[in-house]
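The complex appears here minus one protein chain, its other protein chains still in place.
Now for chain A:
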Amino acid sequence: MHIQEELSERHVLSLTVSNEAGMLARIAGLFTARGYNIDSLTVADITPDHGVSRITIVTSGPPKVIDQIIAQLDRLVSVHKVVDLAEAGPFVERELALVKVAGSGEHRIEALRLADVFRAKVVDTTIESFIFEITGTTEKIDNFVNLMRQVGLVEVGRTGVVGLIRGKGPV
């Protein structure tokens, strides 16, 4: 007997939650307990009184599973709202990465050239290294990081995705 898996699609979920102890464990634990995927997860409080946080989760699964994920998240007592950004309309998503590259000579010059093309900023430099700051979609950052591999990539730190609906209304 072999275990079969279904085809999955990527979704960006935006949650507002009460900013309380254990909240992130509740969310992350729900995903592990029910066997859902987390591709990335970001969290920070977003109100002046620090009472509410926004959690952005990139997940993947068959459509039926995505519906279940939303319903399961929504039923947690401290979750205020769950929105599937793709369902809610056109949206903007961004991710920030810090990319450290070390090298000298041609590699160093090529790294700078590529960074310019990608509109990455140099936020730290030594004679033998750079740290670039790059913002964009996950795909853009993937592409940039892949190019940097060939010119001396040391390591990468990524924030995961945040997103908001386009236009004047809230998520």
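As a convention for this text, a contact is a pair of C-beta atoms (placed from the backbone, for glycine too) under 8 Å apart; a residue touches a chain by one contact, two chains touch by 3 or more; residues count from 1.
To be clear about the criterion, contacts and distances are computed from a predicted model.
The complex includes a chain that is not drawn, and of the options "Acetolactate synthase", "Na+/H+ antiporter subunit D", "Branched-chain amino acid ABC transporter permease" or "Predicted membrane protein" the UniProt name matching it is "Acetolactate synthase".
Note on the undisplayed chain: of the listed residues A:74, A:87, A:128 or A:155, the one touching it is A:74. The chain that is not drawn here is touched, among residues A:18, A:104, A:125 or A:150, by A:18. The omitted chain makes contact with just one of the residues A:30, A:86 or A:171: A:30. Mapped onto chain A, contacts with the missing chain fall at residues 1, 17-18, 21-22, 25-26, 29-30, 33, 64, 67-68, 71-72, 74-75, 77-80.
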